[in-house]
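Entry: subunit A
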Amino acid sequence: METRVGLPAEDPAASRLDAEIPPGPIERKWERHRFDMKLVSPANRRRYTILVVGSGLAGAAAAASLGEMGYNVKCFSYHDSARRAHSIAAQGGINAAKNYRNDGDSVFRLFYDTVKGGDFRSREGNVYRLAELSLNIIDQCVAQGVPFAREYGGLLDNRSFGGAQVSRTFYARGQTGQQLLLGAYQALQRQVGLGSVTLFIRTEMLDLVVIDGRARGIVTRNLATGAIESHVGDAVVLATGGYSNVFYLSTNAKASNATAIWRAHKRGAFFANPCFTQIHPTCIPVSGEYQSKLTLMSESLRNDGRVWVPKKIGDGRPPDQIPESERDYYLERKYPSYGNLAPRDIASHAAKDVCDEKRGVGPGGRGVYLDFADAIRRLGESVIREKYGNLFDMYERITGENAYRVPMRIYPAPHYTMGGLWVDYNLMATIPGLFVAGEANFSDHGANRLGASALMQGLADGYFILPATVGDYLARTPPGGVDTGHPAVEAAEAEVATRVAQLLGIRGMRTVDSFHRELGQIMWDHCGMARNEGGLRYALGKIPELRQEFRENVRVLERNEELNQSLEKAGRVVDFLELAELMCIDALHRAESCGGHFREEHQTPDGEALRDDERFAYVSAWEYTGTLARPTLHKEPLAFEYVHLAQRSYR
Partner candidate 1 sequence: MPATVALAVARYRPEEEPAPTLQTYEVPFREDWVVLDALNYIKDRLDGSLSFRWSCRMGVCGSCGMKVNGTPVLTCAAFLSEHLPGPIRVEPLDYFPVVRDLVVDLSDFMRKLKKVKPWILREEEKPLAEGEYRQTPDQLDAYKQFSMCINCMLCYSACPIYGLEPSFIGPAAIALAQRYNMDSRDQGARERLEILSGYDGIWQCTFVGECTKVCPKNVDPAGAIQQYKLTSAVHWLKTLLPWGAR
Partner candidate 2 sequence: MGRPITPFLWLLFSVGGTVSALLFPVHLFLTGLAIPLGWIDPPRYEALIGLLRHPITRLYLFVIIAFPLVHWAHRFRYTLYDGLQIKHLTALIVVFCYGAALVGSAAAAYLLWNIP
């Protein structure tokens, strides 16, 4: 049996990665950098082909923008319509430092909140750029027709969100992600109509083609016909989302997977901070052993909902019979200045704590109340309905409970991964010509992402950053030069075909899903909301065993030539089985607590995350060295010049 156990030794000689952040004062970096970039003349752009994998917010925005600039773009999605991407599920909103409320917001404050919210594990340069671009994003989206909520005079309305004391979150009722994605999707469709973008639906990327050290193409499988095909180009953009589904149960869409980034990782792209996963505090609790997906309730609900559990252990009374004095509004108690709007990692962790104390509510005791009674009394039911109506409806559809009458029950669930492929300031991975955008990269959120920042980052990457930086890269490389007959392309195709054949040939007894579920349980128990050395070592022992069994005993059905969902899924689970191990290695090596990475050995006396800036103020970027070999750790040191390193406090 294979093993690759182990904590990589502290390697003082680990190479230092350089993100190539432009020099100069932080508020001038991006502007200056843009000025220094090389440009491709409009007449020449047509000669460059860019492959964009993924059609969610980041992918659709990038493909549409690059197409509009005149590049020849091919965009790939495994859905049957680009608009099915899981960006649609984002509910709450998108941050922008517009300061419409005159409540003291500014680009710098958004930057500050984001760096602090990420528990000082993100890059200042990137985050500042993100805060700056937030203003343009909103205007761009409005111009594309996104139906943001409006105030009486016609200006955009906004609200507050976790981890911030100002109101800067713009929204379209409870379906901001959907409307933003539709905006990007429309821009994309428009370019498809104009002929600058070609859209490939039901097409899954299964490998990256690297030629002469540059990303030059991808190998895909047509999900309807099984055809293995290749596409070559001058640059590849991966915008394939996060890997929360490694936990099996998460709020991510069922098909969300890590295959594209993992295969790119195996071709040489470093994987950064894989253990930084976000467990979202407001999800609908697991309700039975057969559950196949979890549902997020927007964080925006915490604006008006109050989180509480009974004070007494094992209090089985229905919520309306528990008097005010016997309720513990623990977020308000522990974090008086932020209260129910404490950042996600903190709110999740606090929920876990009260449930571990056996004060949880609902079946299995894994839940806390999110109570709107006060807000309804204060504002009236119709106001609450106007603000959150569709969320309440969704809650009722899923649980059968009317949250206007009884408090919602919520519990944390895997939701977002801050880790991802390592990218430099230009969003380029360690393979030249490979760009990574949105949740697929690791760039802006550090160890914890603030609410309403994912949409912002995906769109900043897609609409504004990539169109500039990809151009800069292309201007330094002549167009074309390879075709699908290149030996490297054929070799990659052959590898993919072999992998498919291997999966089809195992003919074991266990379903693909059963492996996935077992892996998810291991990860949730030992690399989930809280981690410790013993548990991680245990997981590192278990995962290779599971992988071995998968290789011998998985049952993949039917054949390759047609729609074969078990084959699709098997390929994704293979990658999760490898990625899970890297997550545990990373979690084990990072002997500190920060943001979503909570190591039980490293906490303050009152249970808060305890960072070790002395030893771990860096991005860990892992290099793949073979399935059996220990991955090599590279470090990108983090410097904080504008936001001073401090113990995070939301009290």
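Keep this in mind: a contact is a pair of C-beta atoms (placed from the backbone, for glycine too) under 8 Å apart; a residue touches a chain by one contact, two chains touch by 3 or more; residues count from 1.
The set was built so that all candidates are chains of the complex that A comes from, given by their letters.
Model, not experiment: these values are computed from the prediction.
Taking any copy into account, the candidate from 1 or 2 that touches subunit A in the complex is 1. Considering their complex, residues 79-81, 83-84, 86, 88-89, 136, 138-140, 142-145, 147, 149-156, 175, 178-179, 182, 186-187, 189-190, 192-193, 201, 224, 253-255, 287-288, 290-293, 295-296, 394, 397-400, 511-514, 555, 557-559, 562-563, 565-566 of subunit A touch candidate 1.
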